[in-house]
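A single protein chain has been omitted; all remaining protein chains appear in their positions.
Here the chain labels run A and B in written order, and each chain numbers its own residues starting at 1.
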Amino acid sequence: MNKNHQIVVLFLLILTIMVFGVISQPAQAQWKPDRPVTLLVGNSAGGGADLFARAIAKVIADYKLCEQPVVVLNKPGGSHSIAYAYLREQASPYIIAVTSSSYFTVPLTGNSPVSPTDFTPIAHFSKDPNMVVLQPKSPFKTIEELVAFAKANPGKLKFAGSSNLSDDTIICELLNEQAGINIQYVPFESGSDILAALLGGHVDMGAMSPAEASEHVKNGDLRTLAVSAFDRYRDLPDVPTFKELGYDIDQQQSRAVIIEKSAPAEVVTYYSDLMKKVSQTPEWEDWLAKNGMVPMFLDSNDYKAYHQEVLEDYKVNVDKILSKNK
Amino acid sequence: MPKKINKAEMIFGLGAIVLAITIFLIGQKTKLIFFRGTTPGAAFMPYLTAAGIGLCGFWLFFKQLLNMRQSKKDKTNDKKDNNTEENKIKFFKKQDIKNFIVVIVSSILIVILANPLGFLISLTLGIIAMAKFLGTPSWRTSILVGIGSGISFYLIFDLFLKVPLPRGLFGI
Partner (left out) sequence: MDLLHNLYLGFSILLDNPLAIMYAIVGVLAGVIIGALPGLGPSMGIAVLLPLTYGMQPVTGIIMLAGVYYGAMYGGSISAVLINTPGDSAAVMTTLDGYPLAVQGQAGKALGIAAYASVIGGTVCVVVFMLVAPIIANFAVAFGPAEYFSLMILGLTSIAGMTGKSPVKGFLSAFLGLFVATIGLDLVTGGQRYTLGAIQLFEGIDFIPVAMGLFGIAEIITVKNASSDINVDQSSIKIKNLFPNKQEWKYCAPHIFRGTILGFIIGLLPGAGATIAAFLSYDLAKRTSKRSDLFGKGAIEGVAAPECANNAASMGAMVPMFTLGIPGSGATAVMMGALMMFGLTPGPAFFRNNADFAWGLIASMYVGNVCLLILGILGLPIFIKVLKVKAPILNAVVMGFILIGSYSLNNSLFNVGLTIFFGALGYVMKKLEIPAAPMVLAIVLGAMTEKSLRQAMMLADGNIGTMLGKPIVIVVLLLALGLAFGTPIINAIKRARKSSSAKKADRQSDVARA
């Protein structure tokens, strides 16, 4: 072959290899972060969402699930609204955020510049069951006794819950609605305040996370009424769910991860897969169990529909409560 | 003995009264309720404190008013010039105003420049400016102090405490 021929053959060979190379690529480009990922949290170090985010970051780091480091960033303020506003404003594929109930409730009160429609859900991790407990000297042995007393004495029983609009408020409201009674809801600031008020007998009942309450229940310092969840709480199997007692109450806090809504589909898929891997590790399951949370993993496709359902639910309940306040 | 008049206190007293009224007006505008049924509402505490602020402000103002009356009386009795410098309490010493402007303006600039330039850089610049204009004779010392502080802040707050400081164009 003369030189020209050789060059042409070489050229064709290279071209063929290149064509093969391109054809053998998967149909859609796989997105991977090439910069550190920020996991945004709306409260300060030590708060519930913060611990949750740090647990996620730790699992990712321990099991090396992501090539880039995942760093937790706290942006507290405005009941998590500042963090969500920051997420929307930055609109970056490298920033995701954890969510809790305030993600749904605060925008419905008009106190937030952002709302769930500004974001795309990535994955849903778990639910926090809520336990309704009674103060240690409570005379009520069953829910029927409590309801009967409440019917005869409207407004007399006091229910302690955190903040003026939360899952606790909704539970109290639903109970009032479905039993036809009037228990007065008194807002407190945190689970510890509620615990202190209960132990001191200053309120009749209150909502707490089962993990916080379980030591005291086992010790006999707190009496239980029911748990607002899908199933009974593992550590306290004698406590019935509201559903078992005939009430349609299973209000729980959802813990999920979101990203700003203009993120491309590949980005969402990447994070969704990442979170799925996190949820499947034994360390994660341990952590959820230790903190009394119930696993309920939904990836980005499944969570989309559930997200809508949860949002509608909150809308209805929050409207009920807000209209009462007028 | 002539009583000293403190014009600044009068102004502050008036200011307090104005503040109290503003609190009340804003409360009305945002529809805060004073008492809801049997429980104090959202406006309870703000209005009470506004009343307290207003009363204290009024007292301050009134006291100085009385002092002015008194000194006018003394003036006619004493024939001494009661508006001498000793009687007017000097509110602003020149040096004070200079310090005030230097510190406050530098700080505000540090905040404004924090996002474009990065917090560490704007802090360094601010400290250099403050050190110089608060009285350090040489620029060299000020710059050294500024850079030294900047580095210390970086070590303590960025590396040790891992505080996410605003980063600017230069990535710092």
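Brief remarks on what is shown
Just so it is clear, a residue touches a chain if its C-beta (ideal position, glycine included) is under 8 Å from a C-beta of that chain, and two chains touch if they have at least 3 such contacts.
Treat the numbers as computed from the prediction; the structure is a model and nothing was measured.
Checked against the full complex, the candidates A:Pro36, A:Pro69 or A:Pro113 give a single residue touching the omitted chain, namely A:Pro113. Contact with the undisplayed chain is limited, among A:Glu144, A:Glu215 or A:Glu283, to A:Glu215.
In the full complex, subunit B contacts the hidden chain through residues 6, 8-9, 12, 16, 23, 26-27, 30, 32-33, 37-42, 44-46, 48-50, 52-53, 56-57, 59-60, 91-93, 95-96, 99-100, 103-104, 106-108, 110-111, 114-115, 119, 123, 126-128, 130-132, 134-136, 141-142, 145-146, 149, 153, 156-157, 160-166. Considering the complete assembly, subunit A touches the hidden chain via residues 44-46, 51, 58, 73-79, 81-82, 85, 109, 111-113, 155-156, 158, 163-165, 184, 186-189, 192-193, 195-197, 199-203, 212, 215-216, 218-219, 221, 290-291, 325.
Definition applied: only the chains that are shown with their structure count from here on.
Rounded to whole angstrom, the centroid-to-centroid distance between subunit A and subunit B, based on C-alpha atoms, equals 43 Å.
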